[in-house]
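Removed: one protein chain of the complex. Kept in place: all other protein chains.
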Amino acid sequence: MGPQHPATHGVLRVKLTLDGERVVEAYPVIGYLHTGIEKTAESKLYHKVVPLTDRMDYLAPMSNNLGYCLAVEKLLDLEIPAKAQWARVCLAELTRINSHLVWIGTHAIDIGAMSMALYGFRERESILHIYELVSGQRMMSSYFRIGGLSKDLPENFNEEVQKVLDMLPSRIREYEDLLTNNRIWRNRTVGVGVLSREEALKSSITGPMLRACGVKHDLRKAIPYSSYDKFDFDIPTRTGEDVFSRYEVRVEEMYQSIKIAQQAIDGMPEGAWEAKAPGIVSPPKEKILHEMEALIFHFKIVTEGFHPPEGETYVGIESPKGEIGFYIVSDGSPKPHRMRVRPPSFINLASLNKICKGGLLSDVIANIGSVDIVLGEVDR
Amino acid sequence: MSYNKEAEKFIDGKFKELIREKSTFRDELTYIVDKDSIIDILKFLYEDEQFEYNFLTDLTATDWPERDERHEVVYLLYSFKDNTRLRFKVRLKEGEKLQTATVIWDSANWLEREVYDLFGVYFEGHPDLTRILTPDDFEGHPLRRDYSLTYEIPQFSYNKDEPPEVI
Partner (left out) sequence: MGLEDKIPDGIILTTLEKMVNWSRKSSMWPFGFGLACCAIEMMSTFMAHFDLARFGMEVMRPSPRQADLMIVSGRVSNKMAPVVKRLYEQMPNPKWVISMGACASTGGVFNNYAILQGVDRIIPVDMYIPGCPPRPQQLIDGIVKLHEKVKHEKLKQPVEKGKKK
C-alpha cells in the first residue's frame, strides 16, 4: 500500500502480507516526509524555532507552539501572566476542535461517508477565520511565543469566538446523528481494530486511543499546565477498545473543548500579554519605536539571542493526537544543544501491526484512520 | 513537586553502587547510571508495585562530541499512580553497544530504531535494527553534531552560474 494512496493521510507506506482477505502482517514504512526539524532547530536561536514547530503536526499547529514555549519557559523559569495563559487555553481548545474536525472528515470519507468531509472542512473554515483574526495566518500562526503571546488579542476576539462556539454544538450533533447509530458505520467500526489495555500500555499509547481502552488519563488533569486546573471539564473514556470507541471519545472531546473555550472567554482576565523579562522577551512595539534602550534590547534578542542556564527539561502536553513532549537540552549557548520532540503519532503508529493482525483488508483503512496520524509529526 | 521524593530515597538506597550522578534541575529527577545495569533497573521499576514506573514515555539520545563518552541515551519514565516523571541517562563511548529495552516495552522497538538511524547507537538483541526515517542507502548518522546541516547557499544573480555551494 504505497506512499501515494488516497486513504493513507499522507505519505505512509504499509507492507501488507495477506492470506486471501485476511491480514497476516502490516509493516508500516515511514520516512517519506523526514524533514530534519530537530537538526535544523540546533542551528537556530530559541525564538526562531517557533515557526519550525508549527510545521510538524500541521493540523493542530498551535498546540505544538504551546508545548515548545512551555518547555523553554520552564528552562528559563519564567512566570507567564494570567491573560496569556487563558488565551493560550482558549486557542489550544479551538485547535483541538480543528484537528478532530479534519479527523472526522477524512476518517468518514475513507470508510465511505463522503459528505462528512465537506461538513468537517466547512466548520474548520470558521476556526481558521479566528486564527486569521488573531495572527494573520490561516494555518501556521506561530502566535504563542516564549514569554506569552506575540501580540495582544484583538478587541472583537470574544464576539468572534462566541459566534463560533454558538454554531458548533448543533453541527456536531448533526454529525452524531449521521454516524453514531448508522448501521453501516457500526458494522464497519464496532469490534474492528481491537487493542487491549495491557498492549496499549506496553506500547506507550497516549491520547484518545488510550482513553478508548479504559484508562482515564489526560495530561490536562494529571499534570496541569498553563492554568488548566482552573477550568472545569470531564475526561471522556470508553471501554470498547475498538475503532467505534475511539470515534466516540473524540466526538465527546469536541464537546468538552467547547465547554472549556466558553469558560475561557467568559472569564478572560485583563492585563499584560507577555512576561516582563528584559533580556528574553521583546519590549512592546511602541516602546521600540521611541526609546533607545528598548531598541537595543530588541536588537540583541533578535541577533544574538538569550543565554539560558545549562540543563535540560521535558514538558509534555495533551495535543489532539496524544502526548506531545519537548525535551530541550541547553549548554548555555543561544541555540539549543538538542531539541527532541516526543511524537505521539509515531508511537501510536508503531502499534499498527497489532491492530491490523487477523482483520480484513478493508479494515486496514479504518484502523489507520482511527489511529489519527499526521505524517508531518511521524517523520518530523 | 513533579517528582516523587519517596521514589528518590528508594532508588538512592537500592541502586547506590550503580548510580553515578543525580540531579534535580527544575523539579525533575535525573539519574546517570552504568550502561550494563540500565535494563535491570528498568525491569525492576517496571515490576515494582510501590511506585509503578511502568510507562515508557520517551527513549532518545544526545550527542556530546567533545566528551570521551559522546552518546547519552535517555529514558523517560512515567507513573500513572502519582503522575510523576523519572529520567535515566546512560553514557556510551562511540561503538559501544547497549542492551535493548524491547524486552520490557514494545514501543522501544521504533524508538531504538530511530536512535540507531540518527545517532548510530547499536542496540543488542533488537529484532529489526534498520533505518527508519532516512532513506535506506543514506550514509552517516544525521543528528550527530559533526554531521553538517548540508545548508545550500541560495543563489542570487551574482552566483547563479555556479553550482550551489553546500556547507
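So that you can tell them apart, the chains are marked A and B in the order they are listed, and the count of residues begins at 1 in each.
The working rule: contacts are C-beta pairs under 8 Å (C-beta built on N, C-alpha and C of every residue); 3 or more make two chains touch, one makes a residue touch a chain.
Just so we're clear, the structure is a prediction, and the values are computed from it rather than from any experiment.
Considering the whole complex, the hidden chain is in touch with A, B. Here one chain is not drawn; of A:71, A:113, A:140 or A:205, the residue touching it is A:140. Looking at A:122, A:186, A:216 or A:300, the residue that reaches the missing chain in the full complex is A:122.
Considering the complete assembly, chain A touches the hidden chain via residues 2-6, 10-11, 31-37, 39-40, 51-52, 55, 58-59, 102, 117-118, 121-122, 124-125, 138-140, 375-376, 379. Counting the whole complex, the residues of chain B in touch with the unshown chain are 134-135, 142, 147, 149-152, 154, 164.
As a convention for this text, only the chains that are shown with their structure count from here on.
Centroids of chain A and chain B (each the mean of its C-alpha atoms) stand 24 Å apart.
Across the complex, chain A meets chain B through its residues 30-31, 34, 36, 38-40, 42-43, 74-75, 77, 199, 201-204, 215, 217, 222-223, 311-314, 316, 323, 325, 327, 329, 337-338, 340, 342, 346-347, 350-351, 354, 379-380.
Interface of chain B with chain A (complex): residues 2, 23, 25-26, 28, 30, 54-58, 60, 62-63, 74, 76, 80, 83, 85, 87, 105-107, 109-111, 114, 118, 131-135, 142-143, 145, 149, 151.
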